[in-house]
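Have a look at the structure that comes next, please.
All protein chains but one are shown at their positions in the complex.
Chains: A, B, C and D, in written order; residue numbering restarts at 1 for each.
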Amino acid sequence: TGGGSTPNPPASQAQGQSGAASADPNQLPRNETLYTTGTQWGPPLNYNPIREWDSAVGTKGLVYETLFHYDTNAAKLVPWLAASGSWTDDTTYELKLRQGVKWSDGQPFTAKDVVYTFELGKMETIPYHNLWNWLEKVEATDDQTVTFTFSKANYQEWDYMLYNRSIVPEHVWKDRSEKEVLDGTNDNPVATGAYSFMSKDQDRVVLQRRDDWWGKTALNMEPKPRYIVDIATPSNEVAMGMLLQKGLDRSNNFLPGVANLVQGNFGLTTYYKEPPYMLSANTAWLVPNTTKKPMDDPAFRKALASSIDVKKIVESVYGNLVKASSPTGLLPQWDTFVDQNVVSASGFTFDTGKAKKLLADAGYKDGDGDGFVENKDGSKISLTLIVPSGWTDWMESARSIATSAKAAGIQVTADFPDFNALVEKRTEGDFDLLINNERQLSNSPYTYYEYMFQLPVRKQQNTVNFARYENEKAWDLVQQLDQVRTDDTAGMQKIISQLQQIHFDDMPIIPLWYNGLWAQHSTSTWKNWPAAEGGAPKTGAVMWRNWFELGGFETLTQLQPAGS
Amino acid sequence: MRRYFSRKLLIYGLTFFVAVTVNWLIPRFMPGDPVAGMVARANVAQPEAVEAMRAYYNDLFGFDQPLWQQYLNFWGAMFRGDFGISIWLFPTPVSTVINGAVPYTLGLIIPSVLLSWVVGNRFGAYAARRKLLDNTVLPVGYVLTAMPYMWLAVLLAWALGVITGLFPVAGGYSFSMRPNWSWTFVLDLLHHWTLPFLSLFLVALGGWAIGMRNMIIYELESDYSNYLSALGAPARLIRRYAFRNAVLPQITGLALQLGVLVAGALVTEIVFAYPGLGSLILKAIQNQDFFLLQGTFLFIVLGVLIANFIIDIVYVVVDPRTRAGMAGAQA
Amino acid sequence: MLRLDDVTKEFKIGAFGGKSVTAVRKVSFEVVPGEVVSLIGESGSGKSTIGRMILGLNPVTRGSITFDGRPVRAGKEYYRHIQGIFQDPFSSFNPVFKADRVYNMIKEAYYPAVPEAEWAERVEAALSDVRLNPGQVLGKYPHQLSGGQLQRLLIARALLLDIKLLVADEITSMLDASTRIDVLNLLAELKARGLGVLYITHDLSLGTYLAERTVVLRRGSVVEMGLTGRVFGDPLHPYTRELLSAVPRLNQAWDDATAVDSCVYHECGASGALIEAEPGHFVACARLDTCP
Amino acid sequence: MTTLQETEPREQEGVRREALHFAVRNGKLMAGFGIVVVLLVLGLAGPLLVSGTPNEYGTRPISPPSAEHWLGTTTFGQDIFLQFVHGLRATFLVGVIGGGIAAVIGMLVGFVAGYRGGAVDEVLNMLTNVILVIPTLAVLLIINAYLGIRSVAVQGLFIGLTQWPWAARAIRAQTFSLRTREFVDLARMSGSGTWRIISREIAPNMSSYLFMTFILLFGGAILIASSLDFIGLGPTEGVSLGLMLQNANQWSALQLGMWWWFVPPGAGITAIVGALYVANVGLDEVFNPKLRET
C-alpha cells in the first residue's frame, strides 16, 4: 500500500548528480543509497510517529522530528526544531522555536503544532499520557514560543520528553480521533524531516531525501544518502550474509563472531577495532523476583550476585563483543555519576568463595549434602532462570549463569520459554529469575533508577521493576532525582550515590554486562562511519528507534561516498 | 458421477470445517496473552497508559467476549470475507498481509512441486532397471531427499550467494527496486527466486525420482509389460506404458506432499528471508497473532483441500480403473 | 438343516457405492444331513456369494438363512457346526505361517482343554482320513505344499470339528484330473457319515458326480433345481440345456443342436418364479411348453 | 503367480531363510544398515568413550579439526565431535519416538479403517484427512512454542502425533486388499475376533511393509525434528544434530569459515536418513521377489 501513495520525488531529483545514477525511478542508484538493517523485525506497519514502537524506521528522526536532539558525548540537548528552551521559573519552561521551518506540505511550522502534539497526551492511550500528571498546561505564547506550566517540575524526565516527542502538524492531525491517533497508519505523512517515505514492502521501507529540508540551511547539515533502504531481515545470519555480499552498508544487528570479520579483510568496520568493538547501549540485568523465597532476602541476592562469572560470559558467549558492566550497572556514558567510594566499599565482584560465605553467614546451608544450599527452613532451593527461547546469546549466558551459581551452591536451571510466555510470566511475577535489558542509554540515570525502583508495585508489572522490589525510600530518592535540574551534576551525584548504596545493600537487580550498540559497517559504498580512532565521527552509530536523536541522524550527515 | 461429486464435496466440506475449527482452537488454548505481548512491545513506561492500551486492544480484538462467541464471530466474519486484523502487524488487515505473501509462497511452491514432480518422475523412470543410471541417480536421489531443507538452503546461500556472488541471499526482489512491470524487475524477481526454489526443488526431486523408480519397476514386471515384450514390442513402448501407470500413484503422492511442502517452504523462506507465508506463520506464532495464524492456516487448508480435490478429479479422469469402481483396492 | 428363503444379496459398487448389483436374487433351497447339493452356474452367477452368506461372512440383504431353525449368527458357536472351504486353497492359508497353524487355531478356539498329545492324535487321524501322510504335510509352509495337499488340509481342518454342514466352494478348480477325483471321493465318504455338503462349482461333470440334488444358478437367480439325475437327464430350462451342451466330453463333439438360440430364455418369464414341473423338480421358465 | 506358487512346494527352504539369504547379499540393504548401525553405535558408545559434557565451553574456541578436537570446536570452544555423538543419540531418540508413535497410530488407524471398512473407514478417513490438511509443522510450532516442550522425548511425541496420516493411508490400502483374502475368513471361521485377525493374520503378512513404513516415518521424524530445532523450537535441554545445525547457523559458522561446525550435523542427518532410505529399497528388493536383481 505504501509505495504508490507517497508523494512523487521532486522533478530535480530525476536528473541525479553523478553520471552513474540511473534515470529509472524504480531502481535506486547504488552509490546514492544507504542500505541498513537491524531495527525492525517485521514489515513496516505505519508512518505513525505516536506508535514509536512499530512505526516504520525513520518515522521519528528522519521524517518526523523532535524539538531537540541529545548529544551523548557532550551530555547536553542540541536544539533541533526548537531554537532554544529554558526554565523561566521552577515550574515554567519556555521554548523558542526555529524560524523558517516548513512542513512538507509547505505550511509553516509553528508553536501551535507543538502545543497540539503535547496536548495529544491528554488522550488516555497515548504513551506519554503520564506527562499530564505533572504538566499543567501548554500554551503558544506566540507563533514561535511555547510555554509549559508544570505542577511539579520533573526536570530530568522533561529533558527526555524534549528530545523524544515527535512533533506532528496540527493542521493535518487536528480532526483525528483517539483511535486514529493511536492506531492510524498515517499513510501520507506530512512532516518536517530530512526524508520522506518513498515506498514500503513486507521486508523494507525506502526513504528519499527531501532537498528542501529546512536543516540544510538552518543547521548547515545534509544527510548524504539520497535514498535509505531499511531492510527487515528475519535473522542475524541473513544480515551477515548480505553484509558479506556488500548488499548492506550498515547492520545494527548483533552479529556474533563479527570480530573475526572486522579483523579479516572483509571491508567491515566497528566502532572500536578491538574488544569490545561496540559502544555500550544498555545494561543486561539479572532480575530476581523479590517476592519469592529466597530472593526476598537481600543477603541471598548478594550472594547470587557474587556467584556469577560475568567475565566468562563476556569471553565465551560474546567473544568479547560486550563489556562486563560495572557493579552499578550504569552505562560508561554515565561514569560521572558512579560514586567510586560506594562501589569500593559495597560493590560486588565475582567470587565464588565469597558467595558461599555470604550464603553461610545468612543461614543458607547445604543440609542434605547434595551440593546445593537449602532455605533456612530446610526446604530445597531450585531456581529457574528464564530467557526467551531463540535468543541464543542470552540462552548461552543463562546456561553459564546457572553453572557458576551451581558452583556457589545455588541451584539454578536455565529455561527458555517462548517470548510471549515469558512476557506473561514477567508481567504476572510468575518467575524466579530472568534477564532483562529494557532501558537504553538516555539523557539521565534517572531512567535507569526509575526502572529499578518504581513504585507502587502492581499486580501486573509491564515495563519496570520486574523484581517487584519495594523500597519507599529509594523511590522517593528517584523522584527527588527527577526534580534535580539537569545541569546540577553535583545534586544528581548526591542522590545517585545514595541510590547506589541502596542498590548494593539490597541488590534488587544484578547488573551483568553492557550490551553493545551493535553497528557493523561496510565501507564499500559509504565511508567515514563512527569510530573511536582519529577524526572519525563519534556520533550515534545505529538507526534504532530513538537513536536518530542521540546522534544517529548526525552520522548520516557525515558519511562520504566510498569513492571520494 | 453427480453422486460421486456431491459426496466428495460433502466430505471435503466436513474436513474443511473440522480442520478450520481445530486451527482456530489451537492457538487459543495456548498460554500467554497476545495483547500483553503487544503492549509489552510498545514498551510504554507508564503503567496507566499500559492499562488503557490493554483494555483498548482487548476490546478491539474481542478477547473480552466468551470463547464460543469469538468462535461464532470468527465464522460469521469469515463468510463476510473478513479475516480480522493482524495483531502483530496491527492494524493491517489479515487479508492484506496474506495477499502480500501468497504470491511469493505460491511462486515458490507451485513451480518447485510441479517441476520436481515432473523432472523427478522422468529421472526415476529413466533410471529404473538401467544398472548404471540406477547406481548413480538413485544414491544422489537418496542424498537429496535425506537432506534437511535448511542445511541445503544454507549451503546453497553460502556457496552460490556469499562466496560466488551469483545469487542474492535475501529478499523477494532487489532492495534497490520498486515493483513494476518491466523486464528488469521480472528478471530480478527470478534472480531472487532461484536459490529458494532450488533448495525446495532439489530435496523434493530426489523423493519423486526414487518413488518413481520403485513404482515403475513393479510396472515393468507386470503382466501387461510381459505380454508386450512377448509380442516383441520395443522397450521404449513398454516403458512408456509403465510410466503412465506408475505415475498414477505419484499423483496421489503429489496431493499428500503439498501440506508437507508448506512446511519445507517455511524453513526455506526463513533461510532466504523470502517474504512468503512461511515467514509470516513463524512471526504470527511468535507474536501470538491469532488472526494472522487463522488466516494463513485457512489459506493452507483451502489450498491443500483444493489441490486434493483437483487431484481426485484428475485421477478419475486419467485412471479408467477408478471409474469402474475398484478405487478401494489401490493405494 | 440349512434353509434359504428368498435370499437376496446386493453389493454396492462404484468408487463411492453409487451403484449396486444384485448378486443373488430370491434364492430358496434346502440342504439336509447326509445330502450333497451342488450349486452350478457360470462365473459370476452368485455361487460363492451364497456360500459366503451361509457362512456368515457376508450379510444377507433380504430374505433369511436358517440353520437348524436358527438364523445365521457368525461366531464361535456357529462355526462349530458349519465350516467352509474356499475356492482358492493358496489364499486360504496365511503365507507367512506354517500351514498346520489352522489346526492350532481350531484347538485354541474350540478345544483349549484337550492335551497336546491327544490333539496331535486327532489331527493325524483327520489327516489320514483325507489320505494325507502327516509327516509330509505338517510343519510346512503353504507354498511348500501342492494345491491338492492344501485343499485336503482344509478338509481335514473341517473334520476336526464335528460339523454338520460343509460349504465346499470350487475346491477342485485348480487341480489336475487325478488329484481332483481323490478329493471328490473323500467328500463322498464324508457324506456317507451324515455330513451335509453344499458343493459349489461351474464344472457340471463334478457336480453330478456327487450330488443328490442340483441347483442351477444364473445371474443370481435359480433357474432350475431338482434331483441331479432329473436336472441333467431331462433339463427343462434352456439355460441348463445350453450349459450341458457346452460341457466338453470325451469322445463326443459339442452338440450345437441343443443350443436354443430361438429362445431368449433370460427374457421370458418376467416373474422368474419357479414352477414345479414335476415333483421336486423346479424350473423358472414360464414357457416351458413353447420352447422346444 | 502360478509358476511361483507351484515351484516352491518342492523347495525345502522357508521364506525367512530365503529372505535372509537375499538380505546378506543385498548391497543396498547392507550398506544402508551398515551406515545406520555405525552411527547408532557412535551415538550409543561415543558419549561413554569421549568424556565431557557436550555444551561445556572449552579453552580453544574456533579451532578447526585437529587431533585433539576431531571435528574442531565451536565459537564457544565446545568440542564438536562430542556434541555430534551426543546429538546422534538425541536424533535417534526422536526418530524412534516420533517414528514409533506415528507408526503405531498409523497402523491402528490404517488397520481398523482398512479391515472394518464402511462407516468406521469413513470416519477414520476423515480424521486422517483433517490431520493431513492441518499444516502440521505450523501446529507443531505452536504446540512446541507454548506448551514449553523442551525435551527430545516430548518433541518426538508431538512429531509422532502428527506424522501418521500417510502411513495410515498406505496401511489402509494394504489391509483393504488383504482382508478379502480367504485366510482372513478362515480365521474368522476359527473363532478369531477382529483384533486377533488384525494382529495375527493381517499384520504379519505385511511385516516387511510395516517395517518400511516405520523406516520412512523414522527418517521423516528426524527431518521434522531438525526443522523444528532449526526454527528455534527444538528441545532446550541437551544436544541434537538439529540443534547443532541451528547453533552453527545462528552463530554464522559458515560465513565465519567454520565449516566444521556447520557441515557435520547436516551431513549426519543426511547420512542417517539417506542410509535408511537406501536400506528401505534394499528391504523391498529382499522381500519382493519381483524386485530382486537377477
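By our rule, a contact is a pair of C-beta atoms (placed from the backbone, for glycine too) under 8 Å apart; a residue touches a chain by one contact, two chains touch by 3 or more.
Operating definition for what follows: contacts and distances are computed from a predicted model.
K.L.:
One chain is missing here; what is its name in UniProt, given the choices "Cation:proton antiporter", "ABC transporter ATP-binding protein", "Heme exporter protein B" or "4Fe-4S dicluster domain-containing protein"?
P.N.:
"ABC transporter ATP-binding protein"
K.L.:
Using the definition of touch stated at the top, determine which of C:Ala99, C:Leu166 or C:Leu204 touches the missing chain.
P.N.:
Here the residue in touch with the unshown chain is C:Leu204.
K.L.:
Could I get the residues of chain C that touch the absent chain, sorted low to high?
P.N.:
So the residues of chain C touching the unseen chain are 41-43, 146-147, 174-182, 184-185, 188, 202-206, 208-210, 228-229, 232-233, 242-244, 246-251, 253-254.
K.L.:
Kindly note down the residues of chain B that lie in touch with the hidden chain.
P.N.:
222-224, 226-234, 236-237, 241, 244-245, 248, 318-321, 323-324, 326
By our rule, only the chains that are shown with their structure count from here on.
K.L.:
Just to be sure I understand: the centre of a chain is the mean of its C-alpha atoms, right? Then which chain's centre is nearest the mean of all of them?
P.N.:
B
K.L.:
So, what's the distance in Å between the C-alpha centres of chain D and chain B?
P.N.:
It comes to 22 Å between the two C-alpha centres.
K.L.:
Indicate the whole-number Å distance between the mean C-alpha point of chain C and the mean C-alpha point of chain D.
P.N.:
48
K.L.:
Provide the list of chain D residues touching at least two other chains, using ranges where the numbers run on.
P.N.:
Touching at least two other chains: 145-146, 249, 255.
K.L.:
Please set out, as single numbers or ranges, the residues of chain B touching at least two other chains.
P.N.:
31-32, 154, 158, 162, 270, 286, 328
K.L.:
Touching residues of chain C toward chain D in the complex: what are they?
P.N.:
For this pair, the touching residues of chain C are 52, 55, 57, 74-76, 79, 83-84, 86-88, 90-97, 102, 105-106, 108-110, 141, 143-147, 149, 154.
K.L.:
Quick one: which bits of chain B touch chain A in the complex? Just the residue numbers, please.
P.N.:
Contact set of chain B toward chain A: 31-34, 36-37, 39-50, 52-53, 56, 88-92, 96-97, 100-101, 154, 157-158, 161-162, 165, 168-172, 174-180, 182, 184-185, 270-273, 275, 279, 283, 286-288.
K.L.:
Taking the touch rule as given, give the residues of chain D at its contact with chain C in the complex, in rising order.
P.N.:
5-6, 8-12, 14-15, 181-183, 185-192, 201, 204-205, 207
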